[in-house]
Structures are given as structure tokens and as C-alpha cells.
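One structure follows; several queries about it will come next.
All protein chains but one are shown at their positions in the complex.
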Amino acid sequence: MNLPTGRQAGSAPSHGRGSTAATQAPAKRRGSPYPYWFVLPAGAIFGIFFLAPTLASFYFALTAWDLFSIRFIGFDNFVQFFREPFLMQGLVNTLLFASITSAAKTVLGLLIAVLLTSGIFAQGLLRSIVFFPVLVSTIGIGLMFAELMHPTEGAINLALAAIGIDGPGWLTNPSLALFSVAMVDIWRGVGLATLIYIAGLSTIAQDYYEAARIDGATRWQQFWRVTVPLVRPATTTVVILSLIGGLRLFDLIWAMTRGGPGFSSDVLASVIYKQYQAGFYGLSTAGNVILFLLIGLIILPLAWWFNRKEVEQ
Amino acid sequence: MKRRQYLIGALSLAVAFVVFVIPFIFVFLNAAKTAAESATLDFSWPREWRFWQNLVEVVQARDYMLLLAYFNSTVITVGAIALMVVSGAMVGYLLQRRRTPWNRIIYGFVLAGLIIPPAVVPTIWLLQQIGLFKSITGMIFIQCAYGLGFTVLLYRAFIATIPRDLDEAAIIDGAKPWQVFFKVILPLLKPVTVTVIVVQSITIFNDFTHPLYYLPGAENVTVQLTLYNFQSQFVSQMNLLFMNILLVTVPPLIVFVFFNRQIVAGMTSGAVKG
Partner (left out) sequence: MKTRLILSTALVSGLAPAAFAQELTILSDSSPDTVATFEALTAAYTAQNPDVSFSIETRPGGSEGDNLVKTRLATGEMADLFIYNSGSLLQALRPDRTLLPIDDIENYGQINEAYLSTVQGADGATYGVPLETAQGGGIYYHKPSYEELGLEIPMTWDQFMANNAAISDQTDKAPIAQSYRDTWTSQLFVLADFYNVLQAVPDFPEKFTANEAKFANTPAAAKGFERLQEAFEAGYFNADFGAATYDDGLRMVATGEAVHYPMLTFAVGAFQQNHPDLMEDVGFFAQPGDDLEANGLTVWMPASLYSPRDTEHPEIVRDFMNFVASPAGCDAITEAIGVTGPYLIEGCELPAEVPGMVADMMPYFDEEGRTAPALEFLSPVKGPSLEQITVEVGSGIRDAASAAALYDQDVEKLARQLGLPGW
């Protein structure tokens, strides 16, 4: 699937336009060879099971709603959301978690990708090892690390104790819990970032490096002046994918801390689930609306900004 | 290969082993221990190997719940992917071949599907209205709807590499549009279809959040739900919990070994497309 950007974006449309011109006249008479009903099966499924509930959520978010009754209450749910300290904390944690994990995945992913394309020993094996956690069930990973991070009996703290370090309560210390989960999320997701960067690096022509070497650039300068700018499409993908993933994250948090201790590692998605469990369907839906507004407000400008940069170059 | 590259390679391998492999070995060793021995959670060789007994015990737990879970997860995965492949390829084909202002709108929906998190409670309400809440059928449609965006993008990109001359030749031979698609185009999509199947089956098989919301109830368990529920059930039997984690890890490992190339292709397709 290694489609270089140019070929797909550049040549396909012109090719398309050329040939439709030739077949336009007969196509009109018989109906297009590409009829719109081809969208129907997918459109119906997507419309009923995704679009309709999403649109409905803008109404339900304005109600006090349980299984037996529904009452319109205007923006009270949103007021509630921003007034309650632990709902607010969920919002702050979501942003914190998403930025930490995407920053780490981007930086580490690029560094590991550079390392794994430099022709070192066992390169292929290393790629597989780094990538494998991406495929493993998040719940499995979460439960596994919850045990490894047990404050007194967990393997991590036992290992630290063996070299004389008194390990912290990774998941029980309120100021650490969110970061411990973030670390596990980076552990799990860095393989995907690496893979995307490896694909990106492979599209950079060696000529650039040779030219840089002739100009006397050091390896460090080559990295900053050649690799980083030319691998930008991959960076865009990594940043955007990990931000979306980080902002929506639920399963890993739920398997490891359930938002605890207290509310210290609650994120929007876990808050939404808790409100649902408590039977506050309207409030839960309001949380959902806030989550997708937040994602839209972050992702859309960012994607636009990345695209503009690319065009400028 | 220079000496330096050997050295760096060996060093990286050692680090990767500690960071990425040891946790899985820890799970494996503990899955083979007795309940009492695994309770201490330490990193040691089992004194007594009970791998097989533990395996049997996990499978038999709660009336063979795990087997039912594997069955349900398989049905959901296969059903959703079958729907996704056919309907997604049709949209990708249309998007790529027919260029009109509508494309932008369809494309917008595709991106929305990739970015926007599903509105869960309204979805539950909707599923209840149409009688699909807590049903495997409902779950199949849900997973299909959530995976369509990714599928359409992959197909659209791949179909761009198939020359239009093929469709046109078929049309001139008198084939109807659906015949062109199903008889000419769809067979050519095999490589990307394999990618879609592999990547989506891992995603759907590993999904926890959506079955948690839409499939409550003991008769509808999926593999990930069972794992999560066993957590509270096996509280004094860590060995069985670890065995369960191991059992959930194995299917993706097998898929990875056989379909490494397709997975890499599918997961990096965004990289170069942006």
C-alpha cells in the first residue's frame, strides 16, 4: 500500500477527467456507469448506526433523561459539567493525556524509525518486536501492567527494590496514576508511530542526504535539515492519529485505574461511562458532545495547519 | 554491515527485549503457576508447571464462558467485515471514479466517521427502538458503521491504481454497472481486501468499549468482556487471569506471523497519504 503522495493526489484526477470526457455522451443516455446507489448500503448502515445517534445526541444532551422519562432542561447539563470539579478534572486530564502521549509517540517513533532504517543488526526482528503490542488487546495490556505496577508486590517495584530504589505506587499515587497509564499507552502505541515513520522515511530519496554530506553537514544537521522536514506527511499522520486516539481513550484507563484513585486519572471517556452507569443519560450524552466538539476543535485546525505547511514547502 | 551496526543492533535488541518482551514472558510464566505461587506476582520460574491444567480451568470457567465468547467474537468479526468489505469497496469505487460535488460531502462523512467518537447513549436508545440492543446483529452493524471510514479510504486509494480502461471495456461489452463492479473490479481488489480483513479483524476482535456499552448480559459476552469480567472473578487466582490474557494475545500473534506484510501496509497507508 505504499502509494507515494504525488501519484495519487496528482495524476489520478487528471487521468479521470480525461477519460470521462470521452465517455460522457453515451453515459448520459444509459445512466452513469458509476450509479449513486452504490453508496446506499454503506450510507444506510453509517447513517442509521452512526450519523443518526450523533445528530440525536445534540438534543439528548439538553435533557434530564433516564429509562423511564425524559425532560428538556436546556443547557443545565453543560453547566453541571463545567461546575463540577471532577468533571472538569476529566477534561483537563484528557488534554494532558492526549498531548503527553502524542508528543512521546511522535518523538520516540521518529527516533526509533531512524534507528531501525540505519541498517543495524536484527533490524527486521526489532521492527516486529516494537510493533507487536499494537496488535494486542488493550484490556489484556492494561490488566498485565496493573499487576506489574502493583505497589508492593509488582514486578516493576520488585526489580527496582533489587537495585535499591524504593518504587512509587504507580497507579495508587494520585499524582502519578495518569502518567503511569500514559506510559503504558506510549509503550503500546509507539510501534505504530515507528511503522508509519519507517514508511515515510523510505520515500526520502538518498540524493538529499548525499547533497547534504557534500555540503559538509553533520549527522545531526542531516537529521534536522533533511529527515525532519521531508518526513512531515508521516509526522502529520502520527500526530493526528495519536491525538484522536488519546482524546478518545477509554479502555486502557478503565482496565488499569477506572479513573482512580478518586478522580485523579478520570478522562472524558471514563466520565461519560460513569454518568451512563449512574443512569444520568442526558449528562453522559452532554459529555459526549463536549468530547466531539473538543476533538473537532483540536484536530480540524491542526490538520489544516499541517496541510498549509506542506503546501508552502 | 559494520561492527558498529552490530553493536548498536545488539544493544537495541537487549533494550527491546527488556521493554517489550519481558512483560509477555512474565504473563506466560505466571499463567503456568499454581494459584498460590502466582499470588506473589514475582518474576520467577514456576516450581510446578500447571500450564495445561490452568488452560483447561480457564476454558471451563463459568460454564465454558470463554468458548461462547470466542464464538460471539468470531461471528461479530466475520459479519461486520463481510458487510464492510462489500459496502465500503462500492463507496471507494464510486468516490474514485465519479467526480462530482457530492464527493466532497461523502468524503466529509468518511473523515467524520474516522474522527468523531460515537455518541453511545443515543446509539443505545436507537438500538432499543429497532430491537437490536443486546443483540449480535446490532453489534455487527455497529462495528461495520465504525469501520467504514477506514475501509473506504483504503479502497479509494487502491482503486486509483486500477486503470479505467478495464471498466470501460466491460461497459462497452454491455455489462451493467453492478456487473462491472462485482465481476471486474472486486476480484482485482484482493490485495487491499486482505489488508482490510486483517486490520479490521484485529480491531474488532480487540474492541472492548463498544461491546461493553451495546452488549451487556451474560449470553452476549465477547472475548474482551470475558477477560475484563474474569478480572474480578479470578481475584485470588492470578494464574488463571494471566492464562486468560495469554489466550487473548494468541490470535493476534498468529495473524501477525502470517499477515505481517498486509498489516504493515494497512496501518501505514495514512503515512504517505496524509
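A and B label the chains in the order they appear, each numbered from 1.
Keep this in mind: a residue touches a chain if its C-beta (ideal position, glycine included) is under 8 Å from a C-beta of that chain, and two chains touch if they have at least 3 such contacts.
Just so you know, these numbers come straight off a predicted model, no measurement behind them.
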Task: Omitted-chain contact residue, chosen from A:Ser118, A:Thr152 or A:Asn307 - done: A:Thr152
TODO: Among A:Thr94, A:Thr227 or A:Ser264, choose the residue that contacts the chain missing from this document, as touch is defined above.
DONE: A:Ser264
Open item on the list: Just checking the interface: what residues of subunit B touch the absent partner chain?
Closed with: 128, 216-218, 229, 235-236
Open item on the list: In the complete complex, the non-displayed chain touches which residues of subunit A?
Closed with: 64, 66-68, 71, 76, 80, 83-86, 150-153, 169, 171-174, 258-264, 274, 277-280, 282-283
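To be clear about the criterion, only the chains that are shown with their structure count from here on.
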- [ ] Provide the residue numbers of subunit B that touch subunit A in the complex, in ascending order.
- [x] 1, 5-10, 12-13, 16-17, 19-21, 23, 26-27, 40-43, 83, 86-88, 90-91, 93-94, 96-99, 102, 106, 109, 113-123, 125-126, 141-142, 144-146, 148, 152, 154, 157-158, 160-161, 164-165, 167-168, 171, 177, 180-181, 192, 195, 202, 205-206, 208-209, 212-213, 223-224, 227-228, 231, 238, 241-242, 245, 248-249, 252-253, 255-256, 260, 263-274
Open item on the list: Quick check: in the complex, which residue numbers of subunit A touch subunit B?
Closed with: 1-5, 8, 12-13, 15-17, 19-20, 23, 31-36, 38-39, 41-43, 45-46, 48-54, 56-57, 60, 115, 118-123, 125-126, 128-140, 143-145, 147-148, 150, 153-155, 158-159, 187, 192, 195-200, 203, 233-234, 236-238, 241, 244, 248, 250-251, 254-255, 269, 272-273, 276, 281, 284-285, 288-289, 291-292, 295-296, 299, 306-307, 310
